[in-house]
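Taking it in order: structure first as structure tokens, then the write-up.
What follows is an incomplete set of chains from the complex, kept in their original frame.
Labels run A, B, C and D following the written order; every chain starts at residue 1.
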Amino acid sequence: MVVKPKRKPVGQVPGTAIYTGEKKMDEVLITLHEYGENDYKSRHLNSDEEFTSSLESHTKSWIQVRGLHDVDKLKPVWHHFGMHPLIQEDIVNTSQRPKIEPYDDMVFIVMRVIMPQDPPAETEEKKKKKDKKHRPLHSEQISIILTPNSVISFQESETTLLEPVVKRLMSAGTRLRKNKPDYLSYAIVDTVVDYYFQALDVLNEEIEQLEEKIIKDADERDLQHIHALRRDLIYFRKSIWSLRDGLNSLIRDESKIIHKDTKVFFRDVYDHVVQVIDTIENQRELVFSLYDIYMSGLSIKMNEVMKVLTIIATIFIPLTFIVGIYGMNFDPESSPWNMPELNMYYGYPASLLFMLLVSLGMLYFFRRRGWI
Amino acid sequence: MVVKPKRKPVGQVPGTAIYTGEKKMDEVLITLHEYGENDYKSRHLNSDEEFTSSLESHTKSWIQVRGLHDVDKLKPVWHHFGMHPLIQEDIVNTSQRPKIEPYDDMVFIVMRVIMPQDPPAETEEKKKKKDKKHRPLHSEQISIILTPNSVISFQESETTLLEPVVKRLMSAGTRLRKNKPDYLSYAIVDTVVDYYFQALDVLNEEIEQLEEKIIKDADERDLQHIHALRRDLIYFRKSIWSLRDGLNSLIRDESKIIHKDTKVFFRDVYDHVVQVIDTIENQRELVFSLYDIYMSGLSIKMNEVMKVLTIIATIFIPLTFIVGIYGMNFDPESSPWNMPELNMYYGYPASLLFMLLVSLGMLYFFRRRGWI
Amino acid sequence: MVVKPKRKPVGQVPGTAIYTGEKKMDEVLITLHEYGENDYKSRHLNSDEEFTSSLESHTKSWIQVRGLHDVDKLKPVWHHFGMHPLIQEDIVNTSQRPKIEPYDDMVFIVMRVIMPQDPPAETEEKKKKKDKKHRPLHSEQISIILTPNSVISFQESETTLLEPVVKRLMSAGTRLRKNKPDYLSYAIVDTVVDYYFQALDVLNEEIEQLEEKIIKDADERDLQHIHALRRDLIYFRKSIWSLRDGLNSLIRDESKIIHKDTKVFFRDVYDHVVQVIDTIENQRELVFSLYDIYMSGLSIKMNEVMKVLTIIATIFIPLTFIVGIYGMNFDPESSPWNMPELNMYYGYPASLLFMLLVSLGMLYFFRRRGWI
Amino acid sequence: MVVKPKRKPVGQVPGTAIYTGEKKMDEVLITLHEYGENDYKSRHLNSDEEFTSSLESHTKSWIQVRGLHDVDKLKPVWHHFGMHPLIQEDIVNTSQRPKIEPYDDMVFIVMRVIMPQDPPAETEEKKKKKDKKHRPLHSEQISIILTPNSVISFQESETTLLEPVVKRLMSAGTRLRKNKPDYLSYAIVDTVVDYYFQALDVLNEEIEQLEEKIIKDADERDLQHIHALRRDLIYFRKSIWSLRDGLNSLIRDESKIIHKDTKVFFRDVYDHVVQVIDTIENQRELVFSLYDIYMSGLSIKMNEVMKVLTIIATIFIPLTFIVGIYGMNFDPESSPWNMPELNMYYGYPASLLFMLLVSLGMLYFFRRRGWI
């Protein structure tokens, strides 16, 4: 999941907009949603002129921009709304920390969408090994600019992640249609935060499966799985940590653009973000705990191996010594003291019996120790 | 104990009330308690009309709602008190963080009840293994809305957890009867916090039993027990952590609904919550410490095994070598240097004696090292 | 040292005074100390009437109550001073966190006394094992109510812990006699904090002895000792942690009961408490470090055992192989190639010499590795 | 990377300027950049007089000082701008924490440049071992003094690190040329922070390579590599930690020297610094995680070794016992019970077959355990 960002060259003029992500779609797609309490229109804007002309109308509007790789296509939007060069830079620099910055006449919101990646079509073979798979998360930057009459959103790819908002916008009589664009910006943020919960559920399930697997039978790949989970959780936390403070100051600050009624809703989003962060922290602790179980599993396995070795060796080493004795070549004929057992009538079976007794004694000793 | 919540679909209209818990009882049960300093009446409200009419009276009242799975039954209550859509959503979304939110004319409190689960009827067999059992905790969401004249409480199930409050309400002359409903809301919160202490006691006892067990004889299941305890403590802490801040701001804020005298009592509850959080933190440390004891127990066991192997092997390996020597087939007749011992009169007993001395020497060496 | 508290039943009326400790003495003992700059009187109050009448006088007074198990005996005191029901409850609920609560006309202070327990009379046998003993700490709750003219203190048992204060009160001309009762309350708090330092010294000495022991020769009981120390330090910290904030707000708040000059002294106590907490934290770190030493001691022991096994085995295994060769029964007579050594004149001594050289080579190899 | 600083002698007069770094270049190089919206001039100042005279002009100027070892050369600059003795001391004491201190008529900024060191020319041999190399970071102190009309920067060495800023200054019409010197100071700080990202990328790549290496095959040098990374990250964090607070207070404080419009840019730098610190923390966690993988790799290797030993030993020890039995010298002629097998027709092949079966049984046992 970890995105390795392209960096701008050192000393680049600040405010220079250079897209640092990967090109994820062919064309930049600009969609204009115009809506009022009773009407809704939507169309794709293909030329710049079309763009400028269409915004003359004074209804509420949402300009949804998908694709950031062609900066030239974005410039008319930026200029029309007079966005600060640093905003422009942040929109296309896709390794931003999330932040919410109030400007004089607009609010700038950058968030990172974290959502479960659609799993690739599974072959039969893969399904069997399913429990070993670490499922990666999809990560994408979304920027939202809120002005008194418009919301402008910038996404990296053509994903349908804002589809639920579009659908609600289409239904007449909803709060979304009635309220000002600040409520629309809330709806977008809320939708993104909802994806966090989906991602958490995926991670949670993965942790539980891994836990079960490790308790049953830990192997080396589990450690790599643990490590991968740790990385994802670190990345996840980093991706939303600063959103909390951003939302908090948004709720408290005196901002004319966001209406008091909408702030109640933003407070709800804030609560959700705090809950996500809490859950991430708890999952991190659980993953640490998994590591402990893994390590102690290794120790237990080692103990098992040692026990088997010890049992086998300690039973047979004395026996081998005994048979060694009767393999000595002392000459019974030179002296009556020299190994008279060799010529006894029951010498052989007696020695076998003796060895049997020795090994039974050993086994009894091990059982009493709880080793077998 | 960890509840895996159902999630609302992404992008759901905010304020949509969807019950995310499991259905825990058949019918939604709405009980109306009306009380004054000298009188107390209580009855179940079955139809919506009954509900509306009965609240015309201007006495103090407590509407106790049990069961959240049938949202349609809850709507009349919500509408009568004009609750904000987000409150409605939070009441039925049962994976809320605890919070206390002041609204203009009401206070909204969400808490999580954590209490020891009644142990299942124990068979003879189970009793024997009792010490190995991890006893799960019962977890349930409770929401309390406080208006100037009423308290409305929402519970997930029909549990009798608020029974102690009902009983106190029945006795005339108590502070509960004399004071305003804000004191009733305090009484409910206080009762829930009392359950935390019960849960802590159960956990504490479990930790102590486990500690004793691990010190005596650690085995693999103990690690899973430790892990289960860690999870419960993480979940427990998460479930009450944010309650502290909520109570703190409740005490400090200028709220007209909660009377100054009642705030003294809320300060007491606040102290209890802090004490619970402290104790959870301490128990977490103790559980960490248990893990250390467990791991060092494994090491000690390993050392034991290795010592036995080493003692047996190092005693018999040299002896086996000696008997091997006298098993060599050098021909004594080809030369007087070739194994003359074989033909000596006391050759055999002397060699046995020599081996005895070697093994006694070994044993002495081990004893000096403190191994046996 | 850890006190397992009895709990009040869930849902108990708040402010219900139920003693949750163990009964530690036979009779509740109420002592009245009346003092002024020039005079000091002290007597035991046995009946309730005596109590009421004796407080008519308007001198400065200290009512010292020892024993909390008989709540009926305490009630006259509570009622005379009009204490809030929650204060009453806290006095006898002996598992309180320490706290300092300002009320309108009084200040309520709850502290936990932690002091070294007097060691039991030592038999000869015990003295020898002295270094292995974990010395438990005595723990007891003390409550202090400060009113403009009186100090009322509540202790659980008849211990002489406030004896030093009584003695100072008996000497004329001391600051204690001259100043208002707020200075007396300071004197009591200061005395309790002094006991903390005694307890720290005992723990410190124990840690040092244990450290010495573990470095010399670690065994299993040391781990339990480490665990016991951890528990005590956790409990100790918990017992005074919140006292810091309490004292801090006492110093800063505008309280008419505590005089500005006395606040300088409370600031000094505050410094001492911070110092105690710091020291506890440092001791906790040292105990963690002890665990590390212990675990690495186990590893080193294991290494020792393995080395002995390896040395013995690797010396004798090759030798045993060699003697095995000359124990083979190839018939030298069927062919000149078959074990001609057996019939050589110096065959046997040469083989012994060869084995000697092999083992010397092995020993040289081990020495070069630094194993012996 | 860790720079071991020379210390001033104890008790040195504060404000005494002694260069504590290493001499990194031959000559102190003072370059004067004078610029306005439409013109730009730059020249090296060699004599002190030249310096004083050239600053008479009232254009915007940047005095770039490279080399701090010759304090006498620096003094004219210090005196001309009336810098406080402590500023002088901090400029040449190159083990400063980063800080931003507002003075009445100037702002003093100390930062540490951390950038990837240019790798030495690689021989063929080195390239092969490339994955094992820890690449050190270059570390250097830079001080910036901002006055209303000038920026004065002090670097330790002749490095070209500010070259990007110089280049932008040369191009007419840029924001840098139009704005006041406070924007120039921002440009310098921004450039330094850009280097942090470069250094992070280098560290990140190193961590990833090391991770791959450790998962594949851990050896002892990897631990030293982990340790080196830890040290670098500790040093890195220390080097920029306090910059965050410095920038934060710079943004908030009422400073006349830094214009409101420039503060927006400083806020952007602040965000970058926070992002760098976050990333460092995350990398530290990853390195911790690497250590865990490394240790568990050791355990797994040990298990491997033990398994091989156990398998070989437990297969052959019983077999050796069996062959030992038939090497005993009981005399078959003294009794029909004494080892009649020796004279049986298929005695030898039957015994071999029996041993084969025993070893196959063992192998089956090991396979069932999952050892082979």
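Heads up, the rule we're going with is that a residue touches a chain if its C-beta (ideal position, glycine included) is under 8 Å from a C-beta of that chain, and two chains touch if they have at least 3 such contacts.
Only a predicted model underlies this, so the values are computations on that prediction, with no experimental measurement involved.
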(message) Given 4 placed copies of the single sequence, give me the total number of copies for the whole complex.
(response) 5
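The definition used in the following text is that only the chains that are shown with their structure count from here on.
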(request) Walk from chain B over to chain D along touching chains and report the minimum step count. (result) 2
(message) Using the contact definition given at the top, which chains are in touch with both chain A and chain B?
(response) none
(request) With over half of the numbers shared counting as same, classify the chain B/chain C interface as same or different. (result) different
(message) If I superpose chain C onto chain D using their CA atoms, what angle of rotation comes out, to the nearest 5 degrees?
(response) 145
(message) From the mean C-alpha coordinate of chain A to that of chain D, what's the distance rounded to whole Å?
(response) 26
(message) I'd like the Å distance between the centres of chain A and chain C, where a centre is the mean of that chain's Cα atoms.
(response) 42
(message) Going by the contact rule already set, what residues in chain A reach two or more other chains?
(response) 295, 299, 302, 306, 309, 313, 317, 320, 324, 327-329, 339
(message) Once you draw an edge for every pair of touching chains, what topology comes out, line, ring, star, complete or other?
(response) line
(message) By the document's touch rule, what are all the touching chain pairs in this structure?
(response) A-B, A-D, B-C
(request) Would you pull the chain A residues touching chain D in the complex into a rising list? (result) 4, 7-15, 84, 86, 97, 99, 101, 217, 220, 223-224, 227, 230-231, 234-235, 238, 241-242, 291, 294-295, 298-299, 301-302, 304-306, 308-309, 312-313, 316-317, 319-320, 323-324, 326-329, 332, 339, 341-349, 351-352
(message) For the complex, give me every residue of chain A touching chain B.
(response) 163-165, 167-168, 174-176, 186-187, 190-191, 194-195, 197-198, 201, 204, 211, 215, 264-265, 267-268, 271, 274-275, 278-279, 282, 285-286, 289, 292-293, 295-296, 299-300, 302-303, 306-307, 309-310, 313-314, 317-318, 320-321, 324-325, 327-331, 334-335, 337-339, 369-371
